[in-house]
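One protein chain is absent from this view; the other protein chains keep their places.
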Amino acid sequence: MAPVIAEIALQYEHAYPGMRVDVQSGGSSRGIGDVRNGLAGIAMVSRALEGREQVLEAYPIARDGVGIILNARNSVEALTDAQIAAIYRGEIGNWREVGGRDAKIVVVHKAEGRATLEVFLAYFGIDNRDVKADVIAGENEQAIKTVAGSPEAIGYVSIGTAAVDIDHGVPIKLLRIGGVAATLSNIRLGRYPIVRPLNLVTREPATGLARAFIDFVRSPAMTGLIEAQHFVQVSE
Amino acid sequence: MWFRLRPSSWFDPAWRWRVLSAPHDAVAHLAMWSASLAVTGVFVWILIDVLSHGASHLSLELLTAAPADAGRQGGIAPILVSTVLILAVCMAVAMPLGLCSAVLLSEFSRSTSGYGRFVRRSLDVLAGLPSIVFGLFGYAFFCHALGLGFSILSGGLTLACMVLPVLIRSVEAALQAVPDDIQTASAALGLSKTTTIRSLLLPAAAPGIAVGLILGIGRALAETAALLFTSGYVVRMPGSLFDSGRALSVHIYDLAMNVPGGDGMAYASALVLLGLLLGMNALATTLVQRWQKSKGLVFG
Partner (left out) sequence: MNATTRLDRRLESFLRMNAAVAGSITIGIVAYLLLESLPALHAVGPLRFLTDPSWNPVHGAYNVVPMVVGTLVVTVGAVLLAAPLAVASAVFGRFYVRGALSKLQRRVLETLAGVPSVVYGLWGLMVLVPALARIGPPGQSVLAGVLVLALMILPTIALVSDTALGAVPEIHLRGAAAAGLSRWAIVRSIALPTARSGILTGILLGTGRALGETMAVVMVTGNVAQIPDGVFAPVRTLTANIALEMAYATDAHRSALFVSGLVLALLTIGLVAVVDRIAQSTGQDGGRTGVV
């Protein structure tokens, strides 16, 4: 979330000279920790609040989809939910078994704790301990670069990130899930099944400067910027 | 006047005979050349890769403008300023501390002295800790406990901790390299240790100290994780050392790993960083040589 919020912060500073917004990066948990101990006013959390975090105030500002990516050179065009689950559990090991060429499937997974991982596992009904991964990526970009560099790889990443990369010519493609294409409009219409919220979180209900910034992020003026990153903006 | 052993030339028949008559000599010769060529070859490979991806984004704008579109466009001017400031803080703290500690280890502690051993070993342990641990520690200690927050100061201080082992150990090695004769002669003349160190030893060890400096600068510029957590992510031109500022290495990481479509700019920024590095190294070497000459001694 940091890059897009940093851009919005820049716009905010242009719109309201004299205001300063400092954006720091470090992950959702760091954000929550910093907001709890007062080092930060607003946290960027790329998932829903869980457990003890729910005493904090969450303001959803966008929705991001989680999509399955394959290398663009992979001949396989579609996979069913059951096939994807089987691939990640290690039950299907070769592309031949799902209609592709004879090559071992390179499974790209995410590190524990990441929102994309949790949303992915929840949708496909897999337990993380059953996953047989060949590569575990940290950031979305790492997963994308791995899949782009390896014709036998399969991975899952934030659709926002993948779509922008595809626009820039990175050789990957997004699969349909349950027949629904991974596009902005499908996420907006709620047809795409795997989504996660992007939240701005404060310790208490946001007032004053924090409130002003959150409202700015949700305003129509920012719609273009957010959608250019292939996220669906959420307003009040 | 000290002479350098000038390697014999291939045109010297006596040398040639020696090389060819002993087969392990020829093998060693080959091995040395291969090792060097291999190392230089990989360096060229990496350089070509970085150049091919980043050269198209190089421009004057890169060095003078601020980032736009999450860094995919525009330039890296504020980031360059932040980087230099962080480096300055780091060196300002690490150099004196490192030099003093190295002198202590080299000149004042016997091989078996407990204190010297302890410091030396702690430095070795420090050298092995992951950069991310320094980042977490720096965040907890400098940002939180000392209340400096996300700032260039926090970043520089954390970096100083990281750079210290490399600096101290290589300066120590440089000081050891100076022959014992100087010590003996000094003592015979009745000079205090302080004078010996200040006017003779340090200038004599200058080239090695320069190497230590360069290794330290290199390590500092190359560091990412530690700075992300301490000096932060902000791209604004810093107004003071207490402002948060993004270092060049952090920017490269962000463009490559966080911002989709940021690869080209990441590589271009890497080229700028290499340029900065070469500049810093040249500066360090010249400064040390200048200082050495001012002491009236030129060695090797």
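Per-chain numbering from 1; labels A and B assigned in written order.
To be clear about the criterion, a contact is a pair of C-beta atoms (placed from the backbone, for glycine too) under 8 Å apart; a residue touches a chain by one contact, two chains touch by 3 or more.
Only a predicted model underlies this, so the values are computations on that prediction, with no experimental measurement involved.
Trainee: Looking at the whole complex, which of B:241, B:259 or B:273 touches the chain that is not displayed?
Mentor: Hidden-chain contact among the options goes to B:273.
Trainee: Any idea which of B:59, B:73, B:122 or B:286 touches the chain not displayed?
Mentor: B:122
Trainee: For a quick check of understanding: of B:166, B:202 or B:265, which residue touches the chain that isn't displayed?
Mentor: B:166
Trainee: Which parts of chain A are in contact with the chain that was left out?
Mentor: Chain A touches the chain not shown through residues 26-30, 32, 53, 104, 106, 111-115, 127-129, 133-138, 142, 145-146, 149-150, 152-153.
Trainee: Give me the chain B residues in contact with the hidden chain, please.
Mentor: 2-8, 15, 18-19, 22, 24-25, 28-29, 31-33, 35-36, 38-40, 42-43, 45-46, 49-50, 96-98, 100-101, 103-113, 115-134, 136-137, 140-141, 161, 164-166, 168-170, 172-174, 176-180, 183-184, 186-187, 190-194, 197, 207-208, 211, 214-215, 217-219, 221-225, 249, 252-253, 256-257, 266-267, 270, 273-274, 277-278, 280-281, 300
In the analysis below, only the chains that are shown with their structure count from here on.
Trainee: Rounded to the nearest whole Å, what is the centre-to-centre distance of chain A and chain B, using the mean of the C-alpha atoms as each centre?
Mentor: Centre-to-centre distance between chain A and chain B: 38 Å.
Trainee: Given the complex with chain B, which residues does chain A contribute to the contact?
Mentor: 2-4, 6-7, 20, 22-26, 37, 39, 138-142, 144, 160-162, 164-165, 167-168, 170
Trainee: Please give the residue numbers of chain B that touch chain A in the complex, ascending.
Mentor: 69-71, 143-144, 149-150, 228-229, 232-236, 244, 254, 256-261, 263
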